[in-house]
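With one protein chain removed, the remaining protein chains of the complex are shown where they sit.
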Amino acid sequence: MEEENEKRRVRIGMVGGGAIARAHVVGYRSVPLLHGLDSVEPVFSVVADATEELASQAATKLGFQSHTPNWRTLASSQDVDLVDIVAPTFLHSEVAIDAAEHGKDILCEKPMAASSGDARKMYDAAMRAGVVNAMGFNYRRLPAVLQAKKLIDEGALGKILQFRTSFMEDWGANPEMPFTWRYVSKLAGGGAVADLGSHVIDIARFLIGDLKSVCAAQDTFIRERELVEDPSKSGKVDVDDYTCALVWFESGVPGRIETSWSSVGRKVFLDFEVNGAEGSLYFNFERPNELQFYSARDPKDRQGHRTIIMGPQHPYGASFSFPATGSGAGFQDSLNNEIYEVLNAVVSSSKMKPDFYDGWKVARAVEAIQESSRSQKWVDV
Amino acid sequence: MEEENEKRRVRIGMVGGGAIARAHVVGYRSVPLLHGLDSVEPVFSVVADATEELASQAATKLGFQSHTPNWRTLASSQDVDLVDIVAPTFLHSEVAIDAAEHGKDILCEKPMAASSGDARKMYDAAMRAGVVNAMGFNYRRLPAVLQAKKLIDEGALGKILQFRTSFMEDWGANPEMPFTWRYVSKLAGGGAVADLGSHVIDIARFLIGDLKSVCAAQDTFIRERELVEDPSKSGKVDVDDYTCALVWFESGVPGRIETSWSSVGRKVFLDFEVNGAEGSLYFNFERPNELQFYSARDPKDRQGHRTIIMGPQHPYGASFSFPATGSGAGFQDSLNNEIYEVLNAVVSSSKMKPDFYDGWKVARAVEAIQESSRSQKWVDV
Amino acid sequence: MEEENEKRRVRIGMVGGGAIARAHVVGYRSVPLLHGLDSVEPVFSVVADATEELASQAATKLGFQSHTPNWRTLASSQDVDLVDIVAPTFLHSEVAIDAAEHGKDILCEKPMAASSGDARKMYDAAMRAGVVNAMGFNYRRLPAVLQAKKLIDEGALGKILQFRTSFMEDWGANPEMPFTWRYVSKLAGGGAVADLGSHVIDIARFLIGDLKSVCAAQDTFIRERELVEDPSKSGKVDVDDYTCALVWFESGVPGRIETSWSSVGRKVFLDFEVNGAEGSLYFNFERPNELQFYSARDPKDRQGHRTIIMGPQHPYGASFSFPATGSGAGFQDSLNNEIYEVLNAVVSSSKMKPDFYDGWKVARAVEAIQESSRSQKWVDV
Partner (left out) sequence: MEEENEKRRVRIGMVGGGAIARAHVVGYRSVPLLHGLDSVEPVFSVVADATEELASQAATKLGFQSHTPNWRTLASSQDVDLVDIVAPTFLHSEVAIDAAEHGKDILCEKPMAASSGDARKMYDAAMRAGVVNAMGFNYRRLPAVLQAKKLIDEGALGKILQFRTSFMEDWGANPEMPFTWRYVSKLAGGGAVADLGSHVIDIARFLIGDLKSVCAAQDTFIRERELVEDPSKSGKVDVDDYTCALVWFESGVPGRIETSWSSVGRKVFLDFEVNGAEGSLYFNFERPNELQFYSARDPKDRQGHRTIIMGPQHPYGASFSFPATGSGAGFQDSLNNEIYEVLNAVVSSSKMKPDFYDGWKVARAVEAIQESSRSQKWVDV
């Protein structure tokens, strides 16, 4: 067992113990094997949750060595290398800044913070501390999205002319979904635009570049929701159920970004289309293994969107749990790829993208969209 | 042959002899049979085109009894009941007003006119004359679009919450496409937004209702094109290759309208989605026989978008050339259904929709979109 | 009107006045215009139907100059050039042989005859007479099917290795569909295998070549159906609702042919797949405008099935009613293309394919499939 001793341990302090925490733990357990990161051993050191009881349950369930109801103990702990923030949005900035100040590497779930101001403070703190500062925009880790990026960068589309993206889900259309912090602007930083929109703004920036200006409309379909603790009372929703924004990119490309968690029938309809002068791409996460690619350079009588199924020949393709074309690439695969990059950055003390700079830029775009919706004017990002 | 004598003849005067004229003639020839309009006999009376030679060729090819290089002779002709305007956009208003003033019934292709002012004058002239005034928004005549309307009206979606529509083609992405009137704003009334956008604005109004306000961005990707007559010279394009507009409907529904004739790979990508509180619809003309319908009233473990294939059980279904589900419903079918309604209105002197009022409202929306793009502000329609 | 006089008239005698007759008439009316066959004028001379009353109604509805309850008068008529057989299957051979013996050109709907013996007699009669003898296998006239043929012939797939085809519909699953000649083997020549299977056997022969041997299983799900004339009585169904056949082609390619008119949910599910050593094709008539093409010669990271949408750049593409990619190509378009070939053959006295030889070979394959199902053995075609 001497090999074990030579492994670099990455001791994880996790803030939050819910569904997304579970998915992160599955990732840490799988990644060294799937990605051939043989020399790294994630250690599940400590988990924090809101109460002693919740934290204890999370530790048992997720397999952490210890637990705490006070996330502040993580940052100062000697047993933590990486603080993984999977807590509600309104906690992100305080936790991340504290972690940075204690020199911990950080992985932060999206959206980054409840305001772009908070996001900026997180970024500044990470810069000062020089720690790894990873943002959990996992969808850009999908093989199909990376293959899209590769085709764009290789010039397979020619000059980029148009971009559009959507992220539609439908659980928000259910009026029986109770009131939570997600429906409070100052806690969540926005509704669909923050929760879902931040993902596709990240993808927009990843594929096309920085946004220059936006003009948006937002709507809220269900304005009151029952309190969990007392269903006879209701809370006032002050975030968007629906957002659509016109955008101009710095590069001069026009586009649009659309999101709603109240589009009945759409489950994880995260799609995008890129039109270039000589080719186009289309992706939809409801069919996560597929990238549509059209090339105007094909002979005229055989041009058509190619449905490319992801496999070992594509980015991260060797890391599918079963290395055969079409065998996977759903949510967990994107998360595994993200965690691989994080672990890699931690053990090599290197930078990685997307980082807190990207998270801050996305937060700023979200805020510009909200400002535009309020003022009914174009807003610079 | 006595039955023949009893038939009501509808004598057609057609202005224009190009591709769309051909499709109209196919429609007139097929409709009485396909739609059981046994008592009506379209007569191909006279066709006008730009020159004597073109008009003569058109008459021979399309089977008209006579021809003229001067469209003004049509309106005053004793041999014309219905003026069918399939000429370039900039001619529509003059021709239509002349026809109305001579008491002729009118079918006008879209877009209605080169400006909403002209469209309004056409509408006023038709109202004064009391003639049939039909607009050629054929796509709302597709069985799938009418089935969508039926489901909305029946309440199958519950309260309507969101709407989005696109019309994307790609021939405009070809830089070798020469300069024509289509690239001149004052002749065409706009670029993609007038040519393609007018169709989906019509569908938006048909399905959801009147637009209240718009905010739009437009772009032109190819700003100069070679002149047909002298390829060493080029004309300046002053219309949009791309338009995206946020919209609010009068009913309070938010939405978006997007169009481009330069989206490489998209051929007749006219799509729309309607989200209601309890159901959704999706249609795409690239698969013209299909309507997607999702009902949140289905049992939870078997909810999904239904791909409904159009057949005899759907609107105009009995009029497919072969009355079996899935046997058709492309462009010509929608046009046949339109021509059926026009012939029906002519012989019964009844009103029909969409009419010049609708055409004017669409023209006004196009203009509001263009104003918004220029002023970078929201504009009331 | 002097041009009219110069036109070559093709006087049609039609046997049958039902739904498919209507579609043929629409075709004759549209084809000269759509296909630029300016010098040909189809004349609707005489229509025959089972009774004087039916024939009279058909003449009125379809616009024939005269009518008859006795199809034998057509063959001897001086006013008929082309006999178009759209009657029930059991009449085909008698009508066609009579027409051939009178020197008439012939278009015969599928399936060719109620037995391969009858089909052979029709073929022999046409050969002796030297008349045009066209088979109504319209689906091979679809642009997508012809494009498939073109790609195979050009070697785009490399050596052909596998073939499979299906034709599934679902109206036969309805137990309330009454008893007709279609359910009687000696009148219809078979059930789904004759009605639908004959189409895909034709496509199999068209794309891959002659069949060598078959081994099949057939089943009948609904064995009795109510008589139209007396619903208290029922007729015994002795044809297949379902057929699946293994096949070997003469070229050594293996494959399978599957058909049913009782596959709930399938409407016009006529599909085929061709696998070559270096590429593959897939087509499904439920999406009639699309051909899927996969090339193993594309770069490894961008291989995928291309969805090619049919347009002017494809076979018969200039003859769409509106000449834009994606504007059509359903059942009527395939029929129009067929009728174009027939009219062309008639006026030029040239041969055309598919002809009675092809019809006979298909009939022989249908019979071999039935023999195999009975004997439970492989049968040479």
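Side notes on the structure shown:
Just so it is clear, A, B and C label the chains in written order, and each chain counts residues from 1 on its own.
The rule is short, and it goes like this: a residue touches a chain if its C-beta (ideal position, glycine included) is under 8 Å from a C-beta of that chain, and two chains touch if they have at least 3 such contacts.
This one's a predicted model, so the numbers in the text were calculated from it and none came from an experiment.
Only one residue from C:G276, C:G317, C:G330 or C:P354 touches the chain missing from this view: C:G276. Here the missing chain is touched by one residue of C:A216, C:V346 or C:A363, and it is C:A216. Across C:S45, C:S115 or C:S262, the residue that sits in touch with the chain not pictured is C:S262. Considering the whole complex, the residue from B:V10, B:I309 or B:V362 that touches the absent chain is B:I309. One of C:W71, C:F206 or C:Y294 touches the chain omitted from the figure, and that residue is C:Y294. Contact residues of subunit B toward the unshown chain are 147, 150-151, 156, 290-293, 298, 300-309, 313-314.
On the side of subunit A, touch with the chain left out of the figure occurs at residues 1, 3, 19-20, 22-23, 25-26, 29-30, 33-34, 36, 38, 60-63, 169, 171, 267-268, 285-289, 309, 311, 320-333, 335. Taking the complete complex into account, residues 157, 161-162, 164, 170, 173, 215-219, 221, 242, 244-246, 248, 254-256, 258, 260, 262-266, 273, 275-280, 294, 296, 303-305, 376-378 of subunit C touch the chain not shown.
As a working rule, only the chains that are shown with their structure count from here on.
Taking each chain's centre as the average of its CA atoms, subunit A and subunit C sit 54 Å apart. Shared interface positions of subunit B, i.e. residues touching 2 or more other chains, are not present.
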